[in-house]
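Note that this complex is displayed minus one protein chain, with the remaining chains in position.
Note that the chains are named A and B in the order they appear, and that numbering of residues resets to 1 at the start of each chain.
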Amino acid sequence: MTDSVLYSVLLLASLGVVAALVLYIVSKKFYVYENPLIGEVDEILPGANCAGCGSPGCKSFAEKLVNTEDISELFCPVGGNDVMKQVAALLGKEVAEKDPTVAVLRCQGGCDVRPKTTEYQGPRTCAISAMVYSGETDCQYGCLGDGDCVAVCDFDAMYMDEATGLPVIDTDKCTSCGACVKACPRDIIEMRPRNKRDLKIFVGCLNEDKGGIAKKSCAVACIGCSKCEDICPKDAVTMENNLAYIDAALCTLCRKCVEVCPTHSIIETNFPPKKPKKVVEKKPVVKKVVEKTEVEKVAVVKEQVVAKVESENPKTDA
Amino acid sequence: MLKTFPKGGIHPPENKLTAEKGIKRMAVPKVVTVPIAQHIGIPAEIVVDKKDKVEIGQVIAKSGGFVSSNIHSPVAGTVTKIDQIIDTSGYKKQCIVIRTDAKNEANFVETEYPLLTEIKLESKEIVKKIADFGVVGLGGATFPSHVKLNVKEGVKLDYLIINGVECEPYLTADHRLMLEKTAEIIVGIKILMKALNIDKAIIGIENNKKNAINQFKELTKNEPGIQVAALQVKYPQGGEKQLVRAILGREVPKNGLPMDVGVVVNNVGTVFAVYEAIQHNKPLMERVVTVTGKKMENPSNFWVKIGTPIKDLIAEVGGIPEGTRKLVNGGPMMGKAIKNTDVPVTKGTSGILLIDENEASRGEAKNCIRCGECVFVCPMGLEPHLLMNLSEKGLYEKASNEDIMTCIECGSCSYVCPSHRPLLDYIRFGKSIVKKLETSKN
Partner (left out) sequence: MSQPIIVSASPHVHSDRTSKKLMYDVVIALIPAFLVSLYVFGIGAFIVTAAAVISCIVFEYLIQKFLLKSEVTIGDGSALITGMLLAFNLPSGIPIWMIIVGSLFAIGVGKLSFGGLGFNIFNPALVGRVFLLISFPVQMTTWPTAIENQTVLADAVTGATPLGLIKEGLMFGETMTNISANLPSNLEMFLGLSGGSIGEMSALALLIGGIYLLARKVITWHIPITMLVTMAVMTGIFWLINPESYASPLIHILSGGALLGAFYMATDLVTSPMTKKGMVIFAIGIAVITVVIRLFGAYPEGVSFAILIMNAFVPLINTYFKPRRFGSKIKAKIV
């Protein structure tokens, strides 16, 4: 009895020793030298492997950082300036500071303001439906609503709003890795600077059609009226192909353009409520804005816009 | 046993509702919308301005390169605007809108051209004239015809094949043309034979068009160079590669062209356009369009000016029937669904098909049951189920190795799939990505 116990213990122990030896020899024999700095840099990096920096993963980005002389061109959008500074300190190299950015959706054409005129059947991915035709609505520039951007987001920072059929970006979670920008066949997602307290002003439309046609297809489309361009004190607004664009570098967030836009296609986010005097009926909605989280604020702004458009222009396509 | 291609193929219900209907001439539309991208290749360059007066047959957009084609005004009138208008691609494209001059008699004169059999031009001149007169392949691909006729030095050609197969269900445009313009088409064939310096031509016609086969046989009795081949009815026999395989038994190599096996293929519609261009100096500005649908009051074949809005055609046959859910430009297998009836007829519009509710909806896609039906019917010997999977998962490199690029997009796989899987949708998507990857590599 004791013999058999002893034998099995011995056998197993010796097997273990042999296996350990083999492992040891193999690990020595096939050891690949790697710059220890790469491991250290990799530790600092966020480890999300999102490929937002252009490298396929954090490890390869770390290698690139270690092996490149001048790393001022390289940037980890997820880690931001903090991480890059740490890396620079570790490697003794210079990095360029970049303004933190966040993804914004440049389309507000929800189901309620942009009516569907056809029905698409086929695989529900934006990439394929964009190949078939210009989309279910009459606007061939706006969101297709099949959520390719949501599918590629590794940070759970996007979801589809069932009511509007548009994706919503959670700015707290967005790391500005840029995956959604690449996935969108319509290029409606743009990386814009976060600014202070995440205040942003941008044109929420990409429709290049002439005013009448644009308005007919979508109530909140930019109609290219140039009012914003005229009023902007800093010349931050440019008009091209019947479409306004706000240059974030020049914009001082004065919000004058938001006020003049007749179709409310210019979006402001996270601003404190306006003086209530201006639009009286807006008051209850404005109050809500204060309580809502950042994400929802965008949606609320949109709601206001819709409400206002409808009340002001009952016959939109006249 | 009639000839056909051996691998794959399907036989969908033919539904040739308009086979007995003669080609009627459509009234000249009040406004025509002429897109500048009506052919494969580089879009043409607009050479007219807003408010310009144009004559019938005047060049309004010039060929933008070698693989491109001239575009002629189908009416006499005034250019009212040059604008982005939705066309058959489903996207807004540059179009020239011309208002027909109601007073200009040239618009309403119907010339009956006499049959001219004597071919005066030399080979080079013929090719040049075909290019100038904007002739493109009218079978559906709209490949500029002069490019096909520009044979490189040293390439030996021995057969001209004329595609009168019309394997798409519903469509009868080519069938009617063959019946009504038989003699003209034969002259057109001779013109092409002269241009290509080929002495043998075969007209391939599927056996469901027996009257056309007989008529061609009758008229080519004394033409030793021209033969008629009756083919078994099978889709997609109208595909170039399948047709060459069916008639001559030659297999066009992978990624190759019929030219690689000494053959040039042209559609009967194209041949007729060539005849009109060469013998009567008439540029390509009208074509035969089948307007059809099961519920339609009076489906018919029409001679239609390029640029006529589709709604005019539909009004002519009694309006859109109740319950129509889909508008297709072309046949049911390879045609494109269009968004609305403002879309104009282009050089590639062989038919307008209206599909009602019952047939318009796609079935819900279910799991693949691995029955292999798509593999059996693929005329190119591909494995559609595999290609769809690879393309869905983003494995484009592998898909490329599985010859995804040789797919001719005939749709046989999607047609037979008992689980209603969108096979071709994904394959087409995979192809577009593989193409992008390949061009970025080079």
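Operating definition for what follows: contacts are C-beta pairs under 8 Å (C-beta built on N, C-alpha and C of every residue); 3 or more make two chains touch, one makes a residue touch a chain.
Worth saying up front: this structure is predicted, and the values here are computed from it rather than measured.
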Option from B:L2, B:A106 or B:I369 whose C-beta touches the chain left out: B:I369
Contact partner of the left-out chain, one of B:G41, B:G139, B:P169 or B:P344: B:P169
Candidate in contact with the missing chain, chosen from B:I162, B:I278, B:L353 or B:V434: B:L353
Missing-partner contacts on chain B, residue numbers: 7, 10, 12, 90, 156, 158, 169, 241, 245, 249-256, 261-262, 320, 324-328, 330, 332-340, 353, 355, 357, 359-363, 366-373, 375-376, 378-383, 385, 403, 406, 409, 411, 414-416, 418-420, 422, 424-425, 428
Footprint left on chain A by the chain that the document does not show: 116-122, 128, 131-133, 136
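Just so we're on the same page, only the chains that are shown with their structure count from here on.
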Touch list for chain B against partner chain A, complex: 84, 86, 89-92, 337, 339-340, 361-362, 422, 425-426, 428-429, 432
Partner chain B, residues of chain A touching it in the complex: 117-118, 121-123, 127-128, 131-134, 140, 209
